[in-house]
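Data block below; observations after.
The other protein chains are all here in position, but one chain of the complex has been omitted.
Just so it is clear, A and B label the chains in written order, and each chain counts residues from 1 on its own.
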Amino acid sequence: MTYAWLIPALPAASFIILLFLGKRFGKWSHFVSVGAILSAFAISSFILYQVIGGRGSEVLIPWLSIGELDLNVGILIDRLTAVMLMVVTSVASLVQIYSVGYMKEDRRYHWYFACLSLFTAAMLMLVLSANYVQMYASWELVGLCSYLLIGFWFEKKAAADAAKKAFVTTRIGDVGFLLGLVVLYYAVGNLDVGSVLAARLAPAVATAASLLLFLGAMGKSAQFPLHVWLPDAMEGPTPVSALIHAATMVAAGVYLVARSYPIFAASGVAMDVVAGIGAVTALMAATIALVQRDIKRILAYSTISQLGLMMIGLGVGAYSAAVFHLTTHAFFKALLFLGAGSVIHSAHTQDIFEMGGLAKKMKGTAFTFAVGGLALAGFPGLSGFWSKEGILTAAFVKGAYPVFAAALLTSLLTAFYVGRLYFVVFTGSMRKNMQAKVHESPLAMVAPLAVLAFPAGLVGLIGSPLFGNAFQGFLRLGESGEHVNLMVMGLSIAVALAGLGFAWIKYSTGLLPSGLIKTSNPFFLLLKNKYYLDEIYTRGLVAPVVGGSRALFSFDSGVVDGAVNGTAWLTSKAGDLVRRAQRGQIQDYGLVMVLGIIVLIFWMLTFARL
Amino acid sequence: MSGPELVVFSLLGLAGVGSAVAVVSGKDLFRSTLFFGSFLLSVAGLYFTLEASFVGIMQIFVYVGGVVVMILFGIMLTQQEGARLNASLERRLTVAGPVALLAGILIAAIMTTSFKTVREVPGVDIATLGKLFTNDYVLPFEIVSVLLLAALVGAVVVAKEREK
Partner (left out) sequence: MGLEYYLALSAIFFGIGLYGALTRRNAVAVLLSIEIMLNGATLNLVSFSRFTPAKSTGQVFTLFIMAVAAAEVAVGLALVFALYRAAKTVDVDEIDMLRG
């Protein structure tokens, strides 16, 4: 495992190469980047194989020593890391291959791949970090890449604004992360992951540290109330949305909580907060997703909702189920986003109601999208079903019934909006103006979809009771083994089918009148406007800051600058006055000099004794 | 100062003052320059009466032979027809007042001062001056030579037509 450092190093090298030589590589840039990530994927696979064989490792090397503070960096490989490595490298590989087709026309092609490489390197560093400071640095680097890629088309104002919004919003969470590290440092004395997790923390310290860490996770994983950046982040290129804002980076928050799970587990309050926030987020995002028209935004809210579900899992103690859901979600959400990208690429619109009947022209995309959608909806037998199942069961067994109800309702809504999305986009009749331009996407895009469809549909089986919950057993961390709860499973199947079925009736058969819900319905408006959270933030947080800044600015420009400019004005006017004496005639100056000398002589003769 | 000396001094002084006045008030610049030459000769004569024969000779060589000739060339190159040489009468009077006052004060001050060293000393020969230049004043001497070189080059640069 001594070569594990290569996993982040290869994409990092790719970034550096593309940064300096990218222009020269031009259209061939992706060979560097894809080659690096495929190598990293190969190494990750080998490491997973070794970890399954029972080996793990923690390598620490001293990095900095500041006074009494010793910082180490290193590589920590355990089962969680191995799983995350697989998720990140496989999704990243496919997304990068897909991008070759999707970004073909872009003039900053090499820069795009450079950013993707840097992001991948940072994300891999994040999951391999053996020290929290190292993790924090990678965490920030990941945030930076997210900023760069959301704002990749920075000529578009919406993209530039979204990038800023994402950066600023997640930063609020990052402050929490940093403070959490400070607390941990004072409590434990160093920040090596191993020793921090092994330490026995006082309950109060554990609560404080875990809540602060969770604040960081809320920012990165778009949990209520810091979720507002994620839907806007869809302004970035779609493969970026798939990789960063669906599969990997937003999972970083979940990963942070999972990695620090022993700290959270030491504090009942923290666990409840995690579960509560997760439930609120899951339900809120799912309801918003019901009424959105933009295909990527629907998926974005779906992502928020599913991340909330993962938090629920962690909060109710279903550590392995949550990580399992993270894994399955990464695959099927990446698949859905890439499918959406394929649709957008072909239809040149993101409004689902302008599409329709696309299945006829885009068979490959439609089929893979259906697989992803069903997996997300929790269709029995597919990935999402098994992983969601684990979380629901854990919530139910623990007796957290409100959370369980929220999760169940979320599942129902999820199934419904997935059905709505699929039926509106792919079935029904095609718009006339779409007929001509719609076509199947190039092979570079469809092939990753096809490849991704397998894990998206089937990876869940590893964690299913059919295989003895092998995945959960692999990751298990002190929790009791899961038992299949037939009632929960039955409810879960029921809500998934009910949601899909209702969507089918509503959007595909036309059995229900279309004006069933009036667009003036206040609840509809509430959802449509995303609970007015953006407006509340604008009025409540941004406006006072801007107002205060304005006041200070007017003080500065009025009083401070006024004083400065007044002085300058006075000097200038005085200069104007005195300038009249200066005619530029040197002989006049000479005459004045003579007069001055005479005065001086008189003065010396009269007052000074020579 | 004895009788003959006083006579010589008076004649030279009058010649000098007359020439100087002609230099600063004449209407013709060319003529002014010639009067400037006669002024310089008067001063050289005064140097001889002060037993500073080497300085007097240098005055004639450098000033009369060099500077005056150079200025004549300058006048010929820049002379303009009908250019007025003098300022207005009003201005001349305005200047004359203070200048006369200044000169008056100076003369009054000189005449009322009793200088301590009034003993006449023998004149200085060239050999002494040469030794002084190569011993006590060797550094200023060398600096002056550099200054002359710099002035020579500088004058050429300043006067030279600018290349586009």
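Annotations
Definition applied: a contact is a pair of C-beta atoms (placed from the backbone, for glycine too) under 8 Å apart; a residue touches a chain by one contact, two chains touch by 3 or more.
Keep in mind the model is a prediction, meaning the values are calculated, not measured.
In the full complex, the hidden chain is touched by chain B at residues 1, 5-6, 9, 13, 16-17, 20-21, 23-25, 29, 32-33, 36, 39-40, 43, 46-47, 50-52, 54-55, 58-59, 62-63, 66-67, 70-71, 74-75, 77-78, 80, 83-87, 91-92, 95-96, 99-100, 102-103, 106-107, 110-111, 113, 115, 117-121, 123-124, 128-129, 132-133, 137, 140-141, 144, 147-148, 150-152, 154-159, 161.
What chain A contributes to its contact with the hidden chain is residues 579, 582-587, 590-591, 594.
The definition used in the following text is that only the chains that are shown with their structure count from here on.
Centres computed as Cα averages put chain A at a distance of 90 Å from chain B.
Contact residues of chain B toward chain A in the complex are 87, 94-95, 98-99, 101-102, 105. Residues 587, 591, 594-595, 597-598, 601 of chain A are the ones touching chain B in the complex.
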